[in-house]
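Shown here: the complex without one of its protein chains, the others still in place.
Going in written order, the chains are labelled A and B, and every chain counts its residues from 1.
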Amino acid sequence: MARIGVFICHCGTNIAGTVNIAEVLEAAKQMPNVAFVDDNKYSCSEPGQASIRDAIVANRLDRVVIGSCSPRMHENTFRRTVASAGLNPYLLEIANLREHCSWVHGDGKETTDKAIELVRKAVNKATHYEALFPKQIGLTKRALVIGGGIAGIQAALDIANSGYEVVLVEREPSIGGRMAQLDKTFPTLDCSACILAPKMVDVGQHPNITLLTYSEVQKVTGYVGNFEVEILQKAKKVDHKTCTGCGTCWQKCPEKVPSEFEVEMGERTAIYIPFAQAVPPKPVIDVDNCRYTKYLRFVEEGKEGKKPPQCRICERLCPTGAIDWEQQDQVITERVGAIVVAIGYQTFDPSAYGEYGGGRYPDVVTGLELERLMCASGPTEGEVVRPSDGAHPKTVVFASCVGSRDDRMGRSYCSKVCCMYMAKHAIMLKEHDPEVQCYIFYIDIRAGGKDFEEFARRAQEEAGAIYLRGRISKIYEDGKKLIVCGEDSLMGRPVEIAADLVVLATGMVPSDGAAELARTLNISYDSNNFLIEAHVKLRPVETQTDGIFLAGACIGPRDIPESVAQGSAAAAKLATLFSQDTLITDPLTAVVDAAWCVGCFLCQEVCPFNAIDSLVTDTRTVAVVNEGLCKGCGLCVADCRGGAIKLRGFSDQQLLAEVSALWR
Amino acid sequence: MTPRVYAYYPGCTLHSTAKEYDVSARLVCQSLGIELRELKDWTCCGASSAHSTSDLLSIALPARELQAAEEMGLPLAVACAMCFSRLKFAIHELNDQATLGLVSDIIGGELRNTIEVVHLLKVLEEEKEDLPLKRPLTGLKVACYYGCLLVRPRDILDFDDEENPQIMDHLIEALGAQSIDWGFKTECCGASLPLTRKDIVLTLSHRILHQAKQLGADCLAVACPMCHSNLDTTQREIEAKYKDGVGLPILYFTQLVGLAMGFSPKQLLLNKHLTDPLPMLKEKELA
Partner (left out) sequence: MTIASVITPSPISELRTSVEKRSGQNILECYQCGKCSAGCPTAYAMDLTPRQLMRGIQLGLKDEVLGSTTIWLCLSCQICSARCPRQIDIARVLESLRILAIAEKSKPAEKDVLLFHRIFLGLIPRYGRAHELSLGVLYNLLSKHFLANVALLPKMLTKGKLTILPPRVKGASEVKKLFAKVRAVEKQ
């Protein structure tokens, strides 16, 4: 027979305000197997917990029922209390008298009656509880960081400096991400590449970091501490072990294509490094555009007509013979214990705005395109000129919230950084040309960060930018000028400006492939394809999946310091995980009774966490639950036709006991 | 196979101030084997006055024409952009059963709201590959002016892109002419204000004409009698007010198609325009 202790919490007035605690206690005394009852003002407090602990010991209780707030709040707390009294922590059942009772019903007899029923149900279930023991699993203390932008770089460096090995996977030929494309960063106006490059070099040289560029994560299996990751390494056609990065090949390559790094405002060659400070500083060959690979495909496909040139100039000129046409795409498998996702963002494509020209007007550029124009290492060597005719613009107009705060474009959110980068652009343009006049059409000025408000003021007061409050409705070409039609809502009058250059402050959107990667990792993403953190306020760099962390703009629009902080935060969380030698699993998992299992594997089909494995015994093949992956959702239990699977903590006997308590 | 017989709703102005649109449309369609069967006893769609003052009236008046087309069992081709817009709006509103019931009561008789309404521009644009061109309009630079009513709102009219429509441009280019890329394709000309606020019509129409002229257009092509009137009849006043003698002829797209197919300016009633297109056409050796 069980000796159950029932402890009812007042929770201040949260429960006691609508539930008659005394009546509940009285009723509990009468319930079968109840040996002791007590109430507490705040059970979760130190004195509250102490009183429960003392009662367990003094009364030789072997089961505990606590009537309190939701188990989501304090189940773990109370498990620890019970354990500290020497009792198995899984001999505890919580009756939710707050979220399920006092908070959703008014004052009255029915509310108290319901509370009594909830306690009765808990008592009945607890009677059938068994002690449960978590298992220990090993973990591989190696980390995977997906994404080599500033967030991923910071995470990788911090993890590596903590003494753990890191594999950093980046799909572009170089790490650096968006930050490498920026000219200056607000509000300090540091040269972006100058502050980024040292960190990039550190990554490239760190003994604990294995840098896999031009690579993508294809498949992930396993669970926290024990992930198995398949990584596709795209063929670079250049042997990076022999290549010295001398640059002869890309200087001589005759094939020019638009450069992705330059946002197609400049060119690169078919064999290339994306920018001068690239890490690794060794090239890849773009096989879609390389003349020789195009020739090879032509021959292979047996096409008719004039053969394209064979070229192979890079191969001929390479002093170390590093060109390797035979190199193929490779898939490698890495075993890691935790993953940090830092896949960053890209900018909104404004060609969806027909009223701004739909991408037809060369002198209507995006914020990122302007960065490249302003950048001394950019396509115009830092000369801010109009793409159409190379003239220096004297009147520059900015449009804020392009692709942000716009339901019509399916992007209702604010991209956070655009107000600041427009102010930065206005200040920089004035530095480039004292005669320039900037007009910034805004709806609000969002300058919440440190020194941001002062920076925005600087744009107005020192750089003379005129801020006009109102969204632009239309831009059209008139000769060499672009006519911008807006409204100054503060004066309440329509405004027209003849601009030489228009800059659209395009918002941040998730990187291409974010949703697919999330599905590969089995983590959540929202309707905008941003990845979802475990708790927006309190767990900003974790996901609902143990062992997978997030950092940076892949979560949502944010700036560089936030991304850096999150990279470090994710690294710290990961280091906490790795500070243990084994991991404790939650014992509330499913378990297969092999004697009853017929091996139909319906459970495996329905399991959302891939937690059912097959086990070959000497007689047949049966299902077995991987307790590291199992989340205890119960789908397999419900689907098992033979009743061979049981869910610990929710057995048929325990659940039916709850039903019989309510069905009196 | 696109239908070659249509019920035809000209709209009030096509029998008066926009007669040339009606005549040129009929000439061209007949020549192409497209039959336009005018709705018997058609009446006004209500134009802007109905929808500015009464929701129900603005649906009931065009519903009458929809009913007539339903009785004929033919898709309804419309010439006037305003009528086109009002008919499409009516179809949209009549999708609601309660409204359909109410309006059927008001107009009497049966109304099923099953008829397809199509603008003449689309009818002719679909023919663009097969137009028998006797006189290709080579060397003619046309600014295609769509106005507001053909393209907005997109989800109700389902006609073309709202910001940079192309249907008229494609048709014009199929005639051998060059259509210019300009930013005023769908900016309003002043609509129904010529009697009440002429000043606004002059301002808006001047902007459109000036821009087209700047970009080297020889003429404008239009698909709406209101736009035609606002842009054609005001040029003297515009010149007086803005000291800008634009002198740009405004032609209905059907007249341009007709010209390319070999009809004479007289047949196409080009002489009816207040801003005479003949000197320009003669200079281009197109008339």
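Heads up, the rule we're going with is that a residue touches a chain if its C-beta (ideal position, glycine included) is under 8 Å from a C-beta of that chain, and two chains touch if they have at least 3 such contacts.
From a predicted model like this one, the values you see are computed outputs, not experimental measurements.
One chain is not displayed; in the complete assembly it touches the shown chains A, B.
Annotation: of B:Leu204, B:Leu231, B:Leu268 or B:Leu281, B:Leu204 touches the absent chain (contact as defined above). From the set A:Gly390, A:Gly479 or A:Gly492, the residue in touch with the chain omitted from the display is A:Gly492, counting the whole complex. Across B:Ile34, B:Ala60 or B:Ala77, the residue that sits in touch with the chain not pictured is B:Ala60. Listed here are the chain A residues that touch the chain not shown: 355, 401, 405-409, 443, 469-474, 485-489, 492-495.
For chain B, the residues touching the chain absent from view are 12-13, 15-17, 19, 41-44, 46-57, 60-61, 64, 102, 105-108, 148-149, 152-154, 162, 186-188, 190-200, 203-204, 233, 271-274.
Basically, only the chains that are shown with their structure count from here on.
In this assembly, the C-alpha centroid of chain A lies 53 Å from the C-alpha centroid of chain B. The touching residues of chain B, counted against chain A in their complex, run 161-164, 181-184, 211, 214.
Those residues of chain A that touch chain B in the shared complex are 354-355, 358, 360, 474-479, 483.
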